[in-house]
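This view holds just a subset of the chains, kept in their places.
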């Protein structure tokens, strides 16, 4: 077991991430260092696999996990690049008795202490449900997908597709893949959709960074109308960054998913710390932050709430000025 | 163009180009040693010497591409311009270099006026003017060449025309021609000479380099001879006989070199035909071959003699399978050993050792069934060739790049012999080797011949021909003369090779 | 060829001065425009796939999508023509606008907080381009580093700086002037498209009519001959590196303007498309051969492929494979038509 060397006062926790992409992960990193002192832990890392070994993130994460364990961390926070390929890293950590909390991704192989995650599938279904239910009439939704080699993009895509198939038979989804979460290809895809789809009712983009460019493209194509106007094309993003909240307030963006970067960062550290002290959780337990512990493929998960954020705050969505949102606690 | 059309007789005594005691070394190679030479306005000055004598090096000094180590270059009576000031050089001296200075992707017109403004603007190209002037130039000098053609599609001769046109059009008073006729037809040569004469009458001074000695008598007034970088003879062409010229070029001749080349007379004891060419036709930039029939029997050494571009080397390459034939057949029995003409291009891998290079042709033989190279067998073969050919190397694994030129050449010959071929094709096998080593090389070839190898020896070096049992002379792609019984008469041979009327 | 033939030819064309060899002109254009049939086929395919394809607004999309790429293709083509290579153009494409944006954006939107005048920001963008180009030029031409590996390492360094600088953030909220190039239109056509077309045209005219342009062909075609003819080969080649990097920086500015932000990933993997466009457009990797109009057809082809694939019903995961297959086919066609470009 990791030598809880002397000062058991500040537990050492290793952090292994996949991305430091702007939008969500950039802010996650900010919160992480904020909560590091607040929760009284020492974070080693973060290691960012996409930066260290672009294209070979899965293998890099194993290296990162090993070297963090060698450095004596007592627990690990991991955002797996791939839910299957993280298996060996988890097995290694287990063999060294280092508990693991995964963030945002549930592993499909190996066991972890806790998964801190909101349901990405639900991101997709909430977003597309919002578009279909707020559209002026039946038609097509353009989905600008993130990198499909990542699990999150695939889950969001699947969530959107399934909700439309099940609930909105007179809507169609046209999807566009974006390699490496590139901003420009995403904007280009949305622009193509703007011209190509005559009954375009809305655009669902898997992350927040391309939103500005998509809005600019709408303006340039004279397809722009304020949120609420009759010929408005609904735009729903994902992340819930402060900039997005500003866009929602200025009636430029319809909605976004509050992917709670603050809560991800907080509860990842929180559970890692609990793991070190040996706290036990069980499925079915409800938490103090509006969620409950569930079982996912044999592991426990704290399924964080990730509400849709809108200006109106209707239909179960959260009003953009709510102090529950991380964009307002920035 | 300006200046060339004035036909006033030259009276200016100042030389258009002058080298004063120049020396130039490349590493340990002394390319030029204390050479002084001048070219006067209105004269054609011949510069001759054997391969590697330093002629092109002197050209590079005259054109500013290189600087002399010691000594000075003067142009038009003034000290040479600064090396960086290419414009000033180009205004004073024009040159047709030995190496192709044609830019393949550009058109003929552009190549002619490369980096020279035509028309009013110095910065912008006036294509219409450019084409018109290039065309006019072509007409004026009687070249038939479409100025809009891309240079990459030109034949060697046509490329040469481009370079000549470029040089003629600069208006410089000093013109250097470094082997301009190597690839030209006889008629084209005649046209070139007409132009040179007209230029000369216009007061231009010409430095003319050629291996075709008869040309020198045709158009030059003075001649200078370089040997191993030293100026060994200078004088009026009318005072120097062809024999004296050759003697100066090759140095004090060994006794047997006088007029006849001693050679083995061999008609008996020949084996079967080992190499046979039938109606061979090859089209090549370096010399085409037309309707060649040739058979070489085991134990025989056939010499194929011809100037550069005559197609003799092409025959060798064709036998080695390195150029595509257009028609006809080549049948060879057994392994072919091959000594290429250009050792740098095809002779050796420069970074690899002597031993490796010597055994590249026999990798299969020196390795086990599994392909493991036996270092012992490699060393044995390499050592044998090193001793047989007197290769001077620090060690067997010294990179061939760091050998002297002559020893590099020996490695190339050694590589062919190491293959224990039944047919040996050697093109200029002794180029650049010293006199003693040359003996060794030729002895090795003769020995191979006597062992029953069919040897095809392509050479323009008469010394090589002593190992031949019969000779064929090629001129412009065809066999014109046959010499069947040694000894070979130098004068007749030269006559045949140069296609002089007096010959044969 | 024999003398007889030569004389004959001369007799047959008595007035060649006026009449350029027409076949030759056709052949030359043909060589440059190998891709035109491919483009025509693609256009037909596009129209079949989706009737939207031929609408003006979609064609403008195609053009706008290729604009930033086009700038870098112009840049790389210039370098390739002189017989060199620059992978780090993609690094400049990302880093130069980033530094400019960083100096002018407010702290709240991830800028440095100095909030410089946007025009000064533009100057910074160009200056970064110039500096990188000069550095590359000096080290590749003067210090004789292998262009491939050196500019590859530079590319890793520049992209790394870009990433490190922002630490995973996006610089957004950029002032009008800074994003003008990528965000505005003139006469309904994006400014970036005008600028890219102008760049192609200027480069083409420069290459065709300016002495230095011709010198670049000479350098790429036969370095020794160029030197002997008095061309300042090193100066020209270093200059080309500098100009190319500035062009790449402008391309980056277009992209930044389009997405109204600069992200850390801007430019990564761009260079593959750049080489593909230039080479299938007939710019030789060996130098000295190719024309801007060809490179332009390369850009158009790639943009069309992207657009048509997006418009089609091909599953988005297969698009990359189809892209690769089409580039291979274009290479094969170019080979068949015998331009030796591939």
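Each chain carries a letter (A, B and C) given by its place in the written order, and its residues are counted from 1.
Simple rule for what comes next: contacts are C-beta pairs under 8 Å (C-beta built on N, C-alpha and C of every residue); 3 or more make two chains touch, one makes a residue touch a chain.
Keep in mind the model is a prediction, meaning the values are calculated, not measured.
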Assuming the shown chains are one of each kind, how would you write the subunit formula for the complete complex in this file? A x1, B x1, C x2
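Keep this in mind: only the chains that are shown with their structure count from here on.
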Min distance from chain CA centroid to global CA centroid: chain C
Just how far, in Å, is the C-alpha centre of subunit C from the one of subunit A? 36
Please compute the C-alpha centroid of subunit B, do the same for subunit C, then give the distance between them in whole Å. 44
Using the touch rule from the top of the page, what residues of subunit A touch 2 or more other chains? none
Where subunit B touches two or more other chains, by residue: none
Where on subunit B is subunit C touching in the complex? 63, 65, 86-87, 89-90, 95, 97, 99-106, 110, 114-117, 122-125, 127, 131-132, 135-136, 144, 146, 148-150, 155, 157-158, 185, 187-188
So in the complex, which bits of subunit C are touching subunit B? 1-3, 6-7, 9-10, 13, 16-17, 20-21, 24-25, 28, 208-212, 214-215, 217-218, 220-222, 224-232, 288-289
In the complex, subunit C residues that touch subunit A: 50, 52, 55, 57-58, 61, 64-65, 68, 109, 163, 166-170, 172-173, 183-185, 190, 255, 258-261, 263-266, 268-269, 306-307, 310-311, 316-317, 319-320
